Every structure is written in structure tokens, then in C-alpha cells.
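Scroll down for the structure; my scribbles are underneath it.
Missing here is one protein chain; the remaining ones are kept as they sit in the complex.
Entry: chain A
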Amino acid sequence: MTTPSSAITVTGLRKSFGTHLVLDGIDLDVPEGSIFAMLGPNGAGKTTTVQILSTLLAADAGELRVAGHDPARHPDRVRAAIGVTGQFSAVDNLLTGEENLRLMADLRHLGRREGRNRITELLDRFDLVDAARKVASTYSGGMRRRLDLAMTLVGEPRIIFLDEPTTGLDPRSRRTMWRIVRDLVADGVTIFLTTQYLEEADQLANRIAVLDSGKLVAEGTPDQLKRMVPGGHVRLRFADAFALDAAARRLDGSARDDDALALQVPTDGSVRDLRALLDRLDGESIEVDTLSVHTPDLDDVFLALTGQAKQKQETLR
């Protein structure tokens, strides 16, 4: 049940479209004032979850509380507390940026003066002052996303759903978006974020839930999740089998890969650890061809948990 500090609680959420089961018993608890990231591949059920929590879809089963209210029984109370910025930009293309914001201010029943102040403030904050009088269809992707979020913020929602807010944005716009999201949380707003970018979840979220085929396969802080996969290692490659043999004999706990003439040595990834390893190889006069360091990141967690082909990302030093 809802405690005062929970912005969103979900117990046993299920949803299917016809015979296709999309959400198969989801449990979530999002504390107030935090960023919660739902991470998952395309089709995992992220958008469906957001649509149910934001009153756009009805759940088949499950106990839901959003801002203390049941979205099915009191949708208008939930709606008054939330803001949604969806995957597909929800701006009126035929109106200017300013008119879009005015539309939101009117629908949120802000007074004329309060609305005008809010619009001016948001245009300024989202760097849209110059574009305020231009029609939204002429905006770039990043500008549209900023306008979209600005529209969501007109009503000063306590809980904001961001459904893949940076999908399709260039790295610079993505970073701008991240900064905005961090600022929002600093003001005490709760953010429910869905993303398929691990870096985004790692950068922003206090807690991450990994969703795969309608089930939560893991939940925790970014660090907790990273601890769920095997630790880091150094991969050494040698010119010949002789050097590989020599190294394997001397380095305890290493795993050899004869086909690739490579050796995996456990490490914590620190420079001190690496230097010690290299000094040791030097001392034994063992020639190493190349060396790569692999530290566990959320990619490992994600790929390991969502059962997709493991493609390890290696950084060549």
C-alpha cells in the first residue's frame, strides 16, 4: 500500500492485448523526488506501463497508486498530478511554440497573468525565446522535445513520465535534456523515465528496473545492478602460444583462450592494478601484443539479463 513517501506504487500489474501478454505481473515502488528508470529493449512493455500509469490505458489486473490515487477509479485526480512527455512528440505542429504553451496554460486553468508569467519563464528556461513565434513544424528534433517537455511543465506536475525522452536526439541535445531532468528532480519532482539507453539510466536514475518481455528481470540502484554481472578483467593477447603458456603459468586465476592466443586476467580496473600486472610481465620478459581493459557496465547487465547475445564492449588501451 502507499506510504507517504511513494509517488507511484504498482503491485501485480498485468496487461494483454488480445492473446498477446504485454505485462506479466509488474511490481514497482517509486519514492517521491527520485528518478526511476525503466530500462528494456523495444517491445518490452515500457510504453504500455507508462500509458497505464498515465490513465491512457486500463490495466487488466493489479493494484496501482499514482500520486496516491487509483488511475482506474479517479483518473482526473491522477491527471491533475502528472505530466506526460511521450515517445512521439505531443506538440501541435500548426501552432507556434508560444501558442502551444498558452494552450496548456488554458487547459490547466491558469489565470491570464499566471499563465503569461509561466510561459515567459518556460520559454526562457528551455531556450525557446527566439523560436517562440515560429510554428512548431519548423522546429528541430531537440527543440520539439524541449517544447514538449515545457508543455508538460506548464501545470507544475508532481510526477512526470518521460517515455524515451532522448530517442533520436543528437548527443548535445541529449545532454541538454539530462540537465533539465536533473534540475527538475532538484525541485522535488518525481520522474518516471523509460529508456533503451543504458548510459541514460546510469547517468540519471536513482533506481533502475529492467523490463524484458513483460517481466521485471532486475531492480536496484545502478551500482547494485552492475554488481550482478562478473567483475572486470584485462584481456592480453600474445604473438604466439609460447608467450601465452609462459603468462598463463605465472598469472593466477587467469583464463586462457587458446584459439585467440589470449588470456583473461581478473582486475579491479585500477591503474595501480594494471601497472603491477605489466611490471610483472616485464620482469618475466613476456611479450604482450595488445591489452584491453574491460570494466562491467550496464550493457553487461542489460544483455545478460535480457537474454540477448552477449556482445562485450572492449576498450583498447
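The rule we apply is simple: contacts are C-beta pairs under 8 Å (C-beta built on N, C-alpha and C of every residue); 3 or more make two chains touch, one makes a residue touch a chain; residues count from 1.
Keep in mind that, in the parts below, contacts and distances are computed from a predicted model.
Student: From the list "Transport permease protein", "Sulfur carrier protein CysO", "Sulfurtransferase complex subunit TusD" or "Carbon-monoxide dehydrogenase small subunit", give the UniProt name belonging to the chain omitted from this structure.
Tutor: "Transport permease protein"
Student: In the full complex, which of A:Leu21, A:Ala90 or A:Val293 touches the chain missing from this view?
Tutor: For the chain that is not drawn, the touching residue is A:Ala90.
Student: Which listed residue (A:Asp70, A:Glu99, A:Glu199 or A:Glu219) would be found touching the missing chain in the intact complex?
Tutor: Touching the chain that is not displayed is residue A:Glu99.
Student: Using the touch definition up top, pick the residue from A:Leu57, A:Ala132, A:Val185 or A:Leu261 that touches the left-out chain.
Tutor: Once the missing chain is taken into account, the touching residue is A:Leu57.
Student: Determine which one of A:Val10, A:Met151, A:Leu216 or A:Leu305 touches the chain that has been left out.
Tutor: A:Met151
Student: Tell me where the left-out chain touches chain A, residue by residue.
Tutor: Touching the missing chain: residues 51, 54-57, 76-77, 79-80, 82-84, 86, 88-95, 99, 103, 106-109, 135, 151-152, 155.
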